[in-house]
Structure formats: C-alpha cells, structure tokens
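Shown next, in structure tokens, is the structure this report addresses.
One protein chain is absent from this view; the other protein chains keep their places.
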Amino acid sequence: MYDLEFLSPVSSGPLSTPDGGLSLEDASASTKVLVRAARNTAAGAHLKVTYGRSRHRRDGTLICGSRPGEWTLLADPGRGAELVASLPDEGFVSVVDITHGRAMFRLSGADSIGVLAKVCNIDLADDMTPDGAVFSGSVAKVTCDLVRDDRDAGRSYLISCERSFGGYLFAAMADACAEFGINVPAGLSVH
Amino acid sequence: MIVVPCPNCGPRNSSDLRNAGEVVPRPDPQTASLHEWRSYLYLRENPAGWVTETWYCRSGCRRYFTIERNTATNEIRDPGNS
Amino acid sequence: MSRHGYTYSAGKLLRHGLTRGAWPRMWGRPERRDSYEVVIIGGGLHGLATAYYLAENHGITNVAVVDKGYLGGGGSGRNTAIVRSNYLTPEGVAFYDRSLHLYNTMAADLNLNVMLSRRGHLTLAHTDSALRTMNWRAEVNKFLDIDSSVIGPEEVKRLTPSLDVSTDTRYPILGALYHPPGGIVRHDAVVWGYARAADHLGVHLLQETEVLDIVCAGGDGPEGKGPGGRVTGVRTSRGDISSPVVVNCTAGWASLISNMAGVPLAITTHPLQAAVTEPCKVFLPTVVVSGSLHVYVSQTDRGELVFGASVDPVGTYRVNGTLEFTEELAGHVLELMPGISKMRLMRQWSGLCDMTPDYSPIMGHTPVEGYLVDVGWGTYGFKAGPVAGETMAETIATGRTAELIAAFTIDRFTDGDLVGEKGAAAVGH
Partner (left out) sequence: MSIHRLPIRSGELIDRSTNLSFTWNGRTFSGHEGDTIASALAAAGVEVFSRGMKYHRRRGILTANHWDPNLAVQVGDEPNVRAGSRRLVDGMEVTAQNVWPSLRWDLGTANRLVGRFLSAGFYYKTFMRPQFLWHNLYQRVLRKFAPGGRVHWKTGVHGEYDKRYAHPDVLVAGGGPAGMAAALSAAEAGASVMLVEQEPELGGHLRWGGPGDLAVLADLSRAVHSNPGIEVLCDSIVTGRYDHNWVAVVQRSHPVAPERLIKARVGSLIVAPGLVERPYVFAGNDLPGVMLAGAVRRLVNLWAVKPGSRAVVLSANSEGDAAVADLESAGVEVVAVLDARAGEDVVGARGRGRVSSVQTGDGRTLRADLLVTATGWTAPTSLLNMAGDRPLYDRTAARYFPQSLPDNVLATGGIAGDGSTTELTAHGRETGSLAAQRALRLRHARRTQTPRSLPPESDPPDEIADNRIPLRRSPHPERYRSTTHGLVDFSEDVSSKDLIQAAGEGFDSIELMKRYTTVTMGPGQGKLETVNAAAVLAESRAVEMADIGTTVWRPPFSPVSLGALAGRIFEPVRRSALQGWHEANGATNLLAGQWVRPDHYGSPMTEASNVRENVGIIDVTPLGKLDLRGPDVANLLDLVYVNRWQKLEVGRVRYGAMVAEDGVVSDDGVTGRLADNHYLMTTTSSGAGAVWEMLEDWLQTYRPDWEVHVTPVTGGLTSINVAGPRSRELLGRLVEDLDLSADAFPYFSVRKGIVSGVEDCIIWRIGFTGELSYEVHVPSGHALHVWESLLANGSDLGVAPFGVEAQRVLRLEKGHYIVGQDTDGLSKAPTAGLGGLVKLDKADTIGLPELRAAFERTDLPVLVGLQPDEPTVVPDEACQIVAAEGNEILGRVTSSRMSPTLKRSICLAQVDPSLAPAGTSVTIQLVDGRRVSATVQEHHAHVDPEGVRQRV
C-alpha cells in the first residue's frame, strides 16, 4: 500500500444528469488483477465462473470470466497484493496486477443502454446481455472489457480499457451522454 | 459488416476481428527449398468459392480460429460441417 | 473515314444535328472465327488496348477479345479514373510516365474525347513519416524528370481552398506531394475509344463470350497444362477457338483464368470500393489523396464528388459494397473538408482488385508457352491501361519482353526480387 495518490488517466469528476437517471464516473483506481490459467489448474476451479459471466465474492471482489482461461478480479483500491496472494499457485498460472494498466469507468442509469448503444455494437438486450454478463468489444473505437453489474436494481456497466486511452474514452462517453442530459464540462475533448 | 461465428464468443461483427487470410501450411524451415518457401509466402488458392481461413478475435476472446467462407457469397460454415 | 473509321468532329455534330441523321455504330458484333492469331481474355481497358496496339503498332489484326459480359464492365468502368506517374520506384515511374504520355495524346490518337483533365494531384501527408515518404517519391520523381514536389500547407490551401489546413485537427496537413500533370479521365470513354479503334482495324470484339477453359498441350500438369506446355486455344461458352497465343487481361478473375492454364499466381482478390455524391456546384479543383486517411476524392465536371479508398481488408469476390466503407469514407472526407457534411452520397459500388505481395503487376510470358499474363494490377490498372497494352502488344509481337515491364515478371516472387512499390502504396491513388 502506497501512501502516494493514485493518478487516474481521467481528470474529470463524476458526471450525472440532474435527476440522477444517468451517471458516468471514473473508477480507474480500482484494483484489477488478471489471472491466466489453463483449464485444469486449481486457480480456474477456485474462481468458479466461466467466460462471459461474473460473480460477486463475499469479500467484495467481482470475479469476471473475461476470456477463455482468463479472469479479471475487480475490487476496491489498494487490494492488489492481497488478491495476487489469494490465488492457489500450482500449475501454469500467471497473476498480473493490471491496476495501473487499465482505465475503468462506471456508467449507470436507465439511459445507460441508450448511451452504450451509440458507441458499441454489442446487443445489450436483457436476454443477450443480462446482469452479470462479461464481454469485450469496441467502444468508440477502443477495445474494452465490459461487465454489466447492475446496482440497486438499476442498469450499470463497468467499462475498462488500456490506460492510455482512458482520457479519450471518458470524453467520448461523456459526449455520448450529452443528449440524455449530462452537462459535459468544457475541456473534456475527445481529441 | 458480415457476422463471423467466433467459437468462443458467438456471432460477432467482422469489425471485431481481423482476417488473417487463407490457411497455408508452413513448410519445415530446415528442409524446405526456397521455391517451396516462397510458394508458402506468396502463392494463394484465391478461389471464388469456399476457402479455409484464419480469423483473430481481436476485440473479443483474442483467439485465432479457422472457418470456411465462401468468397463468392460470404456464407460461412464451420470447418467441421463441411 | 479515317484510320479509326467515322471521324468525329464539331462539324459532324453540326451535320448530324441539322439532318438528325443516325450516327454509325462504334463497334460491331462480329461472327466468331474458329481460330485467331491472338486471343485476349478480358474486354476491359487492358485487353482492348493490347488488341489495339497489336493492330496499330504491329499490324497483327487477326485478334479476338473475348469477354463474358459487356465491354468495360469490370474494373475499367468501376475505378475512379485517376492518372498520375509520381510513383516511388524508378521502374514504376518510367512505366506510368509512358502511360500518362499516351493519355495525353489519346483523344487525338483515338478520335474520341476521353476528357483528360490534368488538374493536379495532391497526396497529403499528416505525419512525419508520411512526409518522409512523400519526399522520397518527390526526389525519385524529380530525378526522373517527373513534375513532382513536396509543398507546404499554405500552398495546399492555395491550390485547394476547401481543405482544412489548421493545425489543431487530429490529422493536420503537414504538406503534400504535388503532381501537376496528374488528373482524371472519363474512364468509359477510354474503353470505348480503344474498342472503336480496334474494331475498325479488324479486331473481333466478342462480348457475352465466357472463357470456360484454356486448352494446353505438353505441360507437366493434368490435361497438358502447366509449366513446360504450350497453349493451343480456349474453350468458350460460344464454342472453341484455337490460337497459339492466349493473353490473360482480366482483373478480379485473374487467378481463376490462370489456373485454367496451370499457372498459379501470387494474387489475392479484394474489392475496392468507390462512391459518388449528388452533384453540387464545382468547388474542388484538384485530385486529393490522403494515405493516412485512406481516401481520395475529385469532383467531376458534372459536379459529383467521386471517392475511393484502399481495398477492403477481407478478400472476397463480392462486389455489393459495405456500409462501413461509406461510414469511414465520410468520416475521413469530413476530417479534410468539414464544410461539406451536407453533401449527400448518392451511389456506391465496388470492383475487384487482384493484389500482389509487392503491389506491382505480373506481366509477360509465363512457364506455359503462348500463355501471357497482364494481371495483378491491384488498384493501379486504370492508370496503366495504355502502356500495359502497348508493352504487352510489343511482347506478343516480338516474342521478347518489353523493357518497361521487365521488372514485373512472374518469376520475381520465387526469385525473391520483389518490386519496392509497396512502401508508397497504402492508398496511392
């Protein structure tokens, strides 16, 4: 645990509509740990989700089956070392703390599906992408990992991308939100 | 924007993937003659019909896989079903 | 009557207007003979030009041009009609410069106005590395006496005021390769001009005649095809034709035709798409190309903007076009000219391009005697049409490979002597 401040690639604070029906906020400081393991290893069994699905562990970690043989663990800031150490180390397993390597945002609210449908070609209907769905795709031309992670029965998505795209992507998302009533601060430019 | 059936992700828009072209077996670099090697590098069947080709699921599972596609119609089938 | 048949002129227009008399046919629909001295597969620009120069320059008139459809129905009528000679390699420059020369005198030579418009050709550079490539091309061009130079953003703006040369854009225009002789031609007229002239010289233009097979003897492969053999004729949808010389002048189908002779090619076929807007009053005086943005654009005399791009990344014989092409095209055009967002795209189409590993054609003799190729033109076929016809005719008539095409031999891939044009070719229109 550093006593240094984590500097996010996103300089903007949370944005939301006056009625709170749509919000976009930076979550880049969250702990993100990437686990790669062959199917037959203990780590794979331990994490208990398959590609495309996610589950909340009791310790607050969101475990995402992000690719075949690949998991992403998402948790509150500062838990990287703990999560890395928590995995059974047998067989061919790689655990990489990618907290610094990924920008992440949370997009929430009933209109979030409308926002995302403007910049992402994935079918977001409830049967194709239900709560807990994990998927990857292009968002405003940046490859992203997404999780539908509803909150308080409201639609919500976690969207993460390579860190260096973070500033651009946050601005592009904010821009897509504008027609739903979010006031985009001046200076948040997609270029 | 054709749909490419990724064996891991399900159907995906082709813009999420990269087409890596016809599958051409790589000759043994120790024994191949230069002529064989350059045939592997440059010569292609290029049929107007079914071709076995590789795709990389760039925005999705990041796996390489092969499918059969009809280059005259863009129909796609699994190599297992041909 | 002239050597091209009925002579067109302003006077003739006047006479026909006054008498309302019918104009003669530009070409006939002749009866097929059983044998020809030369059979050319493909009734597009290359095939017709080859036939014309065989007849005109070498007196070989017992020639048939066979096409499965109508004249100029393939790439000849689907390209964006740009001509230029500012290539990267000395081989490329010499070759395309000869072509440009033939285009310059074509209207008079063929007695048909092909509407050559030498309006200047700008290849924009948005990055340091692109600018370096432009410099490279300019230096090679200048050394070979081609009118070509790198100019700065102010000069770009002066030549083409609708371009956005401000520096705060995502793709700022850092400069451009400027090639004053480059321009556009009415592509269909070029086809018709060669067709009309070849027809008059005695060449048979056999439309709606599909080649089903190339007949060979003595080769290593099945049915006597392949290396070591020789050609004896073609089998068509309208009967067999015997001929000691068969020339593959097709684009889009070159691999399939060549396989009929047992000669595999280093080609993959990709569509190249184009589109045109509704007409608007003329405002774009030059041909503008951006390699980084994969777009080229010019405005026709009718006021339409004609757009092209680089070939589709996925090889296919489909020519029905894609939506994403128009989306990317529009985005890129508006990066260059943000003021024209209200123009409407009216029609899109695509043609097939036979791409070779080094973006240069495959020309001349093959391991099968009497079977010659003029294929693999990628996206450059239109510019090269006249010189390809001239050099192929020379190669056929003399039996020796014409000097200008010596670098484009079929053997270069197995010999490891690729031509270096690829560096400049990303979108080199």
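All chains are identified by letter, namely A, B and C, in their written order; residue positions are counted from 1 within each chain.
In this text, contacts are C-beta pairs under 8 Å (C-beta built on N, C-alpha and C of every residue); 3 or more make two chains touch, one makes a residue touch a chain.
Everything numeric in this text was worked out from a predicted model, so none of it was measured.
Within the whole complex, touches from the chain that is not shown fall on A, B, C.
Looking at C:Asn57, C:Ser129 or C:Thr398, the residue that reaches the missing chain in the full complex is C:Ser129.
Residues 2-4, 6-9, 11, 29, 34, 36, 38, 50-53, 65, 92, 94, 96, 98-102, 114, 117-123, 125-130, 133-135, 140-142, 162-165, 167-169, 172, 175-176, 179, 190-191 of chain A touch the missing chain (whole complex, contact as defined above). Contact residues of chain B toward the unshown chain are 1-3, 5, 8-11, 13, 18, 20, 26, 29-30, 32, 34, 37, 40-41, 54, 56, 58, 62-64, 74.
Against the chain not displayed here, chain C makes contact via residues 8-10, 12-14, 16-18, 20, 22-28, 70-73, 77, 90, 104-105, 107-108, 111-118, 126-129, 132-133, 135-136, 138-140, 142-143, 150, 161-162, 170-172, 186, 188-189, 192, 207, 277-283, 300-303, 318, 320-323, 326-327, 329-331, 333-335, 337-349, 357, 416, 418, 420, 422-423.
Basically, only the chains that are shown with their structure count from here on.
Chain centres here are Cα averages; for chain A and chain B they lie 31 Å apart. In this assembly, the C-alpha centroid of chain A lies 50 Å from the C-alpha centroid of chain C.
Between chain B and chain C the centroid-to-centroid distance comes to 29 Å (mean Cα coordinates, whole Å). None of the residues of chain C touches two or more other chains.
Considering their complex, residues 253, 255-256, 264-269, 313-318, 322-324, 357, 413-414, 416 of chain C touch chain B. Within the complex, the chain A residues that touch chain B are 51-52, 67-68, 121, 135-138, 143.
Against chain A, in their complex, chain B makes its touches with residues 8-9, 13, 15-16, 58-63.
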